[in-house]
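One protein chain is absent from this view; the other protein chains keep their places.
Let's turn to chain A:
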Amino acid sequence: MLTYLTLNVHKWKRRPFLFLLLVLLPLVVFLVLYPFLKSSVRDVAIPVALVDEDESQWSEIVQQRVAQDNRVRIIDMDRDKAKVAVQKGDVEAAFVLKKGFMEALRSGNISNSVKWLRTEQSELDVFVKEQIGAELMRLTLNAKAANTLQNWGADVDWEEAFQHADEYWQPNPLFQMEYIAEIPTQGKAPEVGLAPWMNVVIALFFLYAWLWFISLLNGMVQDEKAGRTARVLFLRSSLSGYYLMHFITFVVVVSTAYFLALNGLFYVTNTNEELMTAWNAWSAGVLIGTMLLTFIVFLLGKRSSKTLLVLTAFTFISFTVNILPMEILSVMDTLFPHNWITDLNPWEAGGM
């Protein structure tokens, strides 16, 4: 049974670099493109101009805390430039922390400490406004607590009182809404799924693996054309071992390339272990299942080049349907293996 594996090893060892390149290609391409991908992902964050006219400790704190959210991209600029940027639509909105911001907050006067510049097209800035508002509340309430203590004549330093009040915000805020973590009906879910861009990258890895598998099947078409299959038939009286061992060999090689790339992606994005394990298990099932179905179609399609062409076209359709935001009937969804790997993945809440 290992005969055909040995044959393929002999073939591949003639061009070891090409073979290695084919196995590592998706991983290498991903690693090369990752810095660009990362910056593209960052560009998806809401761009917001922040004008710090106060340049105080507290205005700095507000900036830092809001910038910690990956969904927001803070751009530091002066008021005039911020106004133009908002008008041009370069930024979603601008927030001006006015001169005297820190003093106003310290005295508990929260009104008019921040100016919000936006246009009718601004939509997502409300989210940033809420964040800034929350930070203002936090600072103001801390300040108010410190002021109250001082007004009562307590023997306590204002800064100390402020910091003490601030500690109540972390690690848990004073007010928490009770929530119940519901478990998805299709299985146990890790805390979060993968980012949408990662789903697209995985879909590309899957496309590569699938196409490579189909191109390996072409070797069997060539065997038939050159009379090698007939030769096997004469020497063995049956082709079942030939088909089975070629299938296993191709699955092993293609899966190696896919899982190297997939785990490379998880490694550089610091994906949690639970999600990695779940994705590896699910991917293995879908990938092997897809290759098995492809192989069956190939055999039923009389092992012809035409069948391989149709299968190749189908891989691209499957990928396209998966990445485009199309509204397709749910029954149709299940026809495409790319959807099995993402949308039907029980560990991906809602899929892509």
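Basically, contacts are C-beta pairs under 8 Å (C-beta built on N, C-alpha and C of every residue); 3 or more make two chains touch, one makes a residue touch a chain; residues count from 1.
Here is the rule we use: contacts and distances are computed from a predicted model.
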I want to check something: the complex is missing a chain, and I'd like its UniProt protein name from "Succinate dehydrogenase / fumarate reductase iron-sulfur subunit", "Glutamyl-tRNA(Gln) amidotransferase subunit A", "ABC transporter domain-containing protein" or "FdrA protein". "ABC transporter domain-containing protein"
The one residue from A:Ala230, A:Leu244, A:Leu292 or A:Val310 touching the chain left out of view is A:Ala230
Going by the touch rule given at the top, which residues of chain A touch the chain that is not shown? 3, 6-7, 10-11, 14, 225-228, 230-237
